[in-house]
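The complex is shown incomplete by one protein chain, all other protein chains being positioned as in the whole.
Up next is chain A:
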Amino acid sequence: MIEIKNLHKSYPMGKESLHVLKGLNLKIEEGEFVSIMGSSGSGKSTLLNIVGLLDVHDEGDYILNGELIENLNEKKAAVLRNKFLGFVFQSFNLINYKTALENVSLPLYYAGVGRKERQETAMEYLEKVGLGAWANHLPSELSGGQKQRVAIARALVTQPKVILADEPTGALDSTTTDSVMDLLKEINNEGMTVFVITHEEEVAEQSKRIVRLKDGVIISDEKVNQKVKA
């Protein structure tokens, strides 16, 4: 699903340049639940941005869904993001003047889906995350956990290939963290590839594979033996 070969990325910092990713190799198969762990500065956000087509890499290959990503212009990136990727952010990033339903249906608008179908599909996904009753509420009327569920519904609504979650529980307390993680696990169990970035061990442990980054290189990559929660 996602294949990265010898990926490099640096950011210019004045006259110097900051070498953030130093030759990463990573292969994620369809249906995996991978978490990327690392402290701040390890390059994990940069990796997510590149995987999420929000940023471009300098060197190496990135293959998404069998397609080599190169010479990507903004328009093409937007189309690919819409088609293959669903984003979940730490700060939810819902549009504050749109209701839950409108937020969820927005990616469908950019996918060119008709209005009626958009609303039906969006409602379906809101119900899936248990917020059907909140469809017409604004983000400001929802709790943090509810907002993240709306964001997850929004990420899912275009039926992407991969869900990219950047610290999805970073702004949540432990109870809602668990419920959001349960939701991500449930999605993964239905066959969706989930790619989570986190610095919390408890979160990473709930995934199926943990990749640890340090100073722009992968220092470990191991499968997790999922404990069944008591």
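We take it that a residue touches a chain if its C-beta (ideal position, glycine included) is under 8 Å from a C-beta of that chain, and two chains touch if they have at least 3 such contacts; residues count from 1.
Criterion: contacts and distances are computed from a predicted model.
S.K.: What does the UniProt entry say the missing chain is called, choosing from "Glycine/D-amino acid oxidase", "ABC transporter permease", "NADH-quinone oxidoreductase subunit M" or "Carbon-phosphorus lyase complex subunit PhnI"?
M.R.: Going by its UniProt entry, the chain not pictured is "ABC transporter permease".
S.K.: May I ask which residue of A:19, A:98 or A:199 touches the chain that does not appear here?
M.R.: With A:19, A:98 or A:199 as choices, the missing chain is touched by A:98.
S.K.: Just to verify: which one of A:16, A:74 or A:222 makes contact with the chain not shown?
M.R.: If we include the chain that is not displayed, A:74 is the one touching it.
S.K.: Please identify, in ascending order, the residues of chain A that touch the omitted chain?
M.R.: 49, 52, 54-55, 74-75, 78-79, 81-83, 87, 89, 91, 93-95, 97-98, 102, 106-107, 109-111, 115, 154, 158
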